[in-house]
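Written below as structure tokens is the structure these notes are about.
One protein chain omitted, others in place.
Chain lettering (A and B) follows the sequence in which the chains are written, and residue indices restart at 1 in each chain.
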Amino acid sequence: MIQQIELTLPAFKRGCHIITSHITSHLPELPAAGMLQIFIKHSSAALTLNENADPSVLRDMDYILNKVVPERDSGYAHTLEGDDDMPAHGKASLLGSSLMIPVTNGELNLGTWQGIYLCEFRNFGVPRKLVLTLIY
Amino acid sequence: MIQQIELTLPAFKRGCHIITSHITSHLPELPAAGMLQIFIKHSSAALTLNENADPSVLRDMDYILNKVVPERDSGYAHTLEGDDDMPAHGKASLLGSSLMIPVTNGELNLGTWQGIYLCEFRNFGVPRKLVLTLIY
Partner (left out) sequence: MIQQIELTLPAFKRGCHIITSHITSHLPELPAAGMLQIFIKHSSAALTLNENADPSVLRDMDYILNKVVPERDSGYAHTLEGDDDMPAHGKASLLGSSLMIPVTNGELNLGTWQGIYLCEFRNFGVPRKLVLTLIY
């Protein structure tokens, strides 16, 4: 059985944001066992799971990604859309566009410290489209 | 319901390549709702979703990955298979070996700008084996 829901997140500013409650508020009743995919239909923002308790982790995650894929590298050819654009594509592929989360006993079976992150890599974030697919 | 198809891509040269049409040409009729996995059975090439319009993004993605995991780092122990080999393994794990793409209304539910990339990390690319698994 498959259920699908498409939704659009509000625009988030550049950086990492916990969207767990945005996601769970859109979910139907969850089954005893299954899997949820969260898919982002964009190539300059990404989804990941990480620590949900200390806001400094969100800040440092953004800091790490900005160091791994720095802006204004003279080797970039794709520069017409701004200094943030090509690094955004690089970071999007490093984190990925899809999360697969097991569903158990009617809930997302996340670890105690795992939250769902939206990482917005553009300077001016726009509303991002997600597809939720529940397999059960 | 599960359908599986194995296929071998032609050899691609080192770098990132859009293979969306290679994939879609091998798919059966897609369901109203489901999910497609594309899995690569190798550890020195990877799959990712990224921008499908400007070829300079493909070039810059390869450039970024080569900077993140550089060759000829004196710290590498696994060097017998060539300077490109250990960096290829590193890049493969950073991008990942599996894509999960929602299927909606008989089509891959990708964003407007999302294409399927094969990233070949070896200097002399070889034919790469994929497994397509459709869940519906």
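The working rule: a contact is a pair of C-beta atoms (placed from the backbone, for glycine too) under 8 Å apart; a residue touches a chain by one contact, two chains touch by 3 or more.
No experiment lies behind these values; they were computed from the predicted model shown.
Which of A:L27, A:V57 or A:A77 touches the chain that is not shown?
Residue touching the chain left out of view: A:V57.
Among A:G15, A:G34, A:P87 or A:G125, choose the residue that contacts the chain missing from this document, as touch is defined above.
Checking each option in A:G15, A:G34, A:P87 or A:G125, the one touching the absent chain turns out to be A:G34.
At which residues does chain B meet the chain that is not included here?
Contact residues on chain B toward the absent chain are 2-4, 6, 37, 39-44, 68-69, 73, 75-78, 86-87, 89-90, 92-94, 96-98, 100, 129, 131, 133, 135.
Residues of chain A in contact with the chain that isn't shown?
Considering the whole complex, chain A reaches the absent chain at 31, 33-35, 48-51, 54, 56-57, 59-61, 63-65, 67-68, 94-96, 99-102, 104, 109-114, 117, 135-136.
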